[in-house]
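All protein chains of the complex are present and in place, except for one that has been dropped.
Moving on to chain A:
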Amino acid sequence: MFRNVAELVGLANSQNKKISEIMIEQEVTVTGRSREDILSLMNRNLTVMEEAVERGIKGVSSHSGLTGGDAVLLQKYIEKGNFLTGETILDAVSKAVATNEVNAAMGTICATPTAGSAGVVPGTLFAVQKKLNPSREQMISFLFTAGAFGFIVANNASISGAAGGCQAEVGSAAGMAAAAIVEMAGGTPDQCAEAMAITLKNMLGLVCDPVAGLVEVPCVKRNAMGAANAMVAADMALAGITSRIPCDEVIDAMFKIGQSMPTALKETAQGGLAATPTGRELQAKIFGIPLKNSESKS
């Protein structure tokens, strides 16, 4: 059983296997389930992700009205062709947003690693799919690679916004996605780890400050940027750029930053964007309470 990134990459290199394969083999050992069962369970999760993106891209709206419709705007913008960045990255952003808009609307999603950060992994997967034309099996492998890195973060740091801030949720998701993109694009296990490290380094310190305590503002747009971050970091790693701080140490830094983060910035809706005048106003409006009450709660 691998406990950290160094061990995971070591196993992949010594056995000349992909990270996704190491994850599948560990799952067989730990759960006692057959390989076929495990692959078919992951295939089901992949289908849920596809359905969520399809639904989000058509346009949804949350009960609060705070989020919804941005995935549609971005898809239309891409179609016009006058974008400044690139089609794949914007497609990833749009599909990440689509998933989280569906999540905010209490739709069905697959947590990757959490619901609040569920957009990044599928968003990047379905965008890269257009570029690389992977088989269904390769798309399932993408999720195992993402899962392997998420597994390490969850066991050595945290994937909970309440425990570690947004860096633990969207930060972890983005790192997982970056590593999985690298494997799908033909990168080495080492490059997967570099991509994860580069991504997570740029998510360190990100707080969890949801307006009105809803998984909407800024969560949806943080998934957007998490997807963009993952795409760029994957390209950097594939270019041969490495992280001076090893991936495991970045994960450890993330954990320690989360521990020293004040409670007001860990999913309590008491600080950051949630505590801005507009954030408070929205909270009062959504829950139909006088603004004074919403302020005095902080």
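In this text, a residue touches a chain if its C-beta (ideal position, glycine included) is under 8 Å from a C-beta of that chain, and two chains touch if they have at least 3 such contacts; residues count from 1.
Keep in mind that, in the parts below, contacts and distances are computed from a predicted model.
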Name the chain not shown, per its UniProt record: "L-serine deaminase", "Tripartite tricarboxylate transporter TctB family protein", "ATP synthase gamma chain" or "Iron complex transport system permease protein"? "L-serine deaminase"
Which residue, A:Val9, A:Ile57 or A:Ala148, contacts the hidden chain when the whole complex is considered? A:Ala148
Who touches the missing chain here, A:Ala105, A:Ala179, A:Ala193 or A:Met254? A:Ala105
Could you please point out the chain A residues that touch the chain left off the display? 1, 3, 23, 26-27, 30-32, 38, 41-42, 44-45, 48, 102-116, 118, 121, 143-144, 146-148, 150-151, 154-155, 158-163, 168, 176, 210, 212-216, 263, 266-270, 287
